[in-house]
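I have placed the structure first, in the form of structure tokens, so that the comments after it can refer back to it.
Every protein chain except one is present and positioned as in the full complex.
Should a chain be cited, it is by its letter among A, B and C, assigned in written order, with residues numbered from 1 in that chain.
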């Protein structure tokens, strides 16, 4: 295959995003995607299986970590793709992007994960020829900041 | 209710552990529990829904984070319970333990999450009258260290 | 002593900031202070003792961590002070603020610490009646983002 257009690249990213089994399990879907600013967001709605605390009806911390890791990872993928630029051919880019993995992540749980729906946004703090560092923020439908995170990815 | 015996306390912890909706979703169950050493572990087996990368058939980072957060949280609960000691009555202890929540967590993904079954162990690094800090390690059935984490809990 | 005015409180914070021995060693001084927005910054200039890598003439990571921890801690102090409010008397507030300590911190080193002078800014992510979580950013005189951090403080 030859290098995709930005629109084709977005479709590819969306396709991969929505095929990750555990991401489907959570119900997380690609929400927004800005190729130029290298930001990306995902959205999911509350459902009983995602609860971590019966009594308080709040999301499990693992659901929040999953959203942050996933959104951070796809944000990193977009940044890494652009960083590789024109000198690397498309097949090699695909190979490297498919190997992109989380090295480490910090999550800060700022407020109980209460809400009907959640948006998780990612942005890039650093992009090099091996590593990408991203920040992520999770908000509920009232725009309350529920959690933030920082993660390092290797590609 | 009056203060439980250690055996009763273990049963209570196990009961709560297995009723957390998202923990059931992952299939994570209490595996081992050492009241004296304040260590605790959980176990789960691979299933298709937990996969994060089709091509490589490895666990999603969010599954690993969920196991670490859950096991760390229950380890913290055991430590906090003992720390509160005899001066605080059982009802107040229950109130405080039910509010125990993760403040922040770091996860280090050391190897791809490949395996048939996984054991996640937690131990205590610090226990105070407000905070507990725990370390967690996730290994597969070959005893390979897949991930480690450190988390801070408030109660 | 009775409750200070905001201007007196700023002077107190500045006085304490500049008496911390290791902060003096670095040459870090209070730069800006916004009582209402709960932001605070410190400033220091490069000097030979702060270098971590001869060949590249860049700051040691420990200098950056020191600036982030210090600025985060004083930002947390301002937030904790306001959070305690009118119901707690000044003497008790002082007692609690003097015990304020860092629980954990993550630092992300985004670019080599090259520059003539550095500004480190802190802001509040969460403030509760026991904990404060802050974010910190360190920039050089060209406004390049050198490092970011997140820290949790107990008071």
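Assume a residue touches a chain if its C-beta (ideal position, glycine included) is under 8 Å from a C-beta of that chain, and two chains touch if they have at least 3 such contacts.
Being a predicted model, the structure only gives us computed values, none of them experimental.
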- Thinking of the whole complex, not just what is shown, which of C:13, C:79 or C:107 touches the missing chain? C:107
- Note on the structure: The one residue from C:50, C:76 or C:146 touching the chain left out of view is C:50
- Determine which one of C:13, C:40 or C:63 touches the chain that has been left out. C:63
- Touching the hidden chain in the full complex, which residues of subunit C are there? Just list them. 19-26, 48-55, 59-63, 65-67, 69-70, 73, 98, 101-109, 112
- Item | Absent chain, residues of subunit A that touch it | 103-104, 106, 128, 130-131, 133, 150, 152, 154
- Note on the structure: subunit B residues touching the chain left out here are 106, 108, 110-111, 125-126, 133, 135, 145, 148, 150, 152
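Note that in this section only the chains that are shown with their structure count from here on.
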- Quick one: report the Å distance separating subunit B from subunit C, using the average Cα coordinate of each chain. 33
- Item | Where subunit C touches two or more other chains at once, by residue number | 106, 133, 150, 152
